[in-house]
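Complex shown without one protein chain; remaining protein chains in place.
And then chain A:
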Amino acid sequence: MTSTAQELHPAPTLEPGRTILELKGLEKRYPGTHALKPINLAFKASEIHAIVGENGAGKSTLIKLLTGVMPRTSGDVIWEGKPAALATPHEAMALGINAVHQEVVLCRHLTVAANMFLGEEASRFGILQQRAMVREAQKIIDDLGFDLPAHVVLGDLTIGQQQLIAAARATVRGTKFLIFDEPTAYLTRKEADQLFTLIRRLKGEGVTIIYISHRMEEVFELADRVSVLRDGTLVGTRNIAETNDAELVKMMINRSIEQVYHKEHFTPGATLLEARNLSGKGFENVSMTVRAGEIVGLYGLIGAGRSEFVTTLYGRHRKSAGQILWEGKEVQVNSEHDAIRIGMALAPESRRDQGLCLNLPVGLNLNLPIYKRISSNLLISSAQEKTEADRQIANLRIKTPTRNALASSLSGGNQQKIVIGKWLAHGAKLFIFDEPTVGVDVGTKAEIYRLFGELLSKGAGIILISSYLPEVYELADTLHVFRRGKLVATHGFHTANHEEILTQALAEKQEKPGGQI
């Protein structure tokens, strides 16, 4: 393939409405798991087809089969009327099937242009035609309406911008069938809008789009049809005009939407933690209390100072002024170690970077905070190590073959349960949850919320940080709103409405937060 813009643009050959790709009894088994039960589904040319389902429902497996990353166990794939083997990624790409993943899979240290032409560089007598490629790439980017330079290093762009580049890259390779796997997870609202424009435009050019997302509002905004997967089975396909939120959620989890936000009210007990005029890096003069049996919600945009505030409480960063009181007495929290000793526990925002030892067993991850307790002097009681791990696995309903399975082999939701579960045995009194349900499906969300209730009933207090307003709104007994490092408003349970809270968090009302609303 050469590198002129004309040849790189999509070359659809089918008129809209005709079937481009058909799955007949497509099936995938792993040892011990039936990841995808035989599926029959036809995708039409020039449609946006959303696929929704919980984590572990089989969406990723389906994508891997379609993009040739993994071989199928049985069934047929009919591409433009002819059977296709789809044995390798190369074959899928040659047919015109391409995917844009949630995490950007590009080379951060190369330029935007170099990434656009990666593997298909223009060269003359073996010498790269760098300037020509930058010109070409810039033309494509401008053409798509993205306001981005082609000559800069990819890593200098925001994650959202990189995602746009990844999308642009996928569109210029003769793509007829493009899969977006949760593309907006890291995008701002503005970037998401640019992406949606691109997607609609591709549809106009005859490309079939598969759009996978946890966000219902995006599905209803974009899609023509939607298919629901549950436990590896195709539950059904609906025209978007003929369905609604509630029906899709019910199809996904087999349970109604009201049961998701599970809120129990307890009478608050004694004050556990008090911050008095606390200041530190990224926030100033914040005062609040957390009592036993209550959830204190912290809402605000990313960068508003919520995370900085709690990591300072937790001893990760030094406070610059103010006091921290624990059960009425002033305490010095100089390290995470101090915080844990006092009785705090933090489930961090990024489970991959901060929450889990991925290449170690589930059991070790669960026991990590309590090894001191389950070892006499230096030696670990292996019986206790086993019972503690098995108890948490059963208690939290973590889906894992055994406690010796590696944490990396579990689904995202189950990994999140480990991040939370490891503190339950520790006996902490104050739990800090930083974005506990990011990238987690509705079913796991419901389980995590139920867990909150359990903790509260045992007399614990919870600080809940979320960028997702419905979550803090439905769960928090006290809701604090952060804006630019300051605590700007405090509400009781349901004493303010969404608009008020949003306005307080945004103030200037310029941009909605992180595409989450």
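Throughout what follows, a contact is a pair of C-beta atoms (placed from the backbone, for glycine too) under 8 Å apart; a residue touches a chain by one contact, two chains touch by 3 or more; residues count from 1.
Just so we're on the same page, contacts and distances are computed from a predicted model.
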Listed names "Ribose import permease protein RbsC", "histidine kinase", "Guanylate cyclase" or "Spore germination protein KC", with the criterion being the UniProt name of the chain not displayed: "Ribose import permease protein RbsC"
Which residue of A:G355, A:P436, A:G461 or A:G485 touches the chain not shown here: A:G355
Among A:L148, A:A168 or A:I212, residue touching the chain not depicted: A:I212
Omitted-chain contact residue, chosen from A:A84, A:V331, A:L406 or A:L502: A:L406
Identified contact with the non-displayed chain, of A:E205, A:E336 or A:E474: A:E336
Residue of A:E136, A:D181 or A:E294 touching the missing chain in the full complex: A:D181
Option from A:P149, A:G206, A:G269 or A:P369 whose C-beta touches the chain left out: A:P369
Chain A residues touching the omitted chain (full complex): 30-33, 35, 55-61, 101-103, 181-182, 185, 212, 314, 336-337, 340-341, 346, 348, 353-360, 364, 367-369, 371-372, 375, 378-380, 382, 399-402, 404-406, 408-413, 415, 422, 439-440
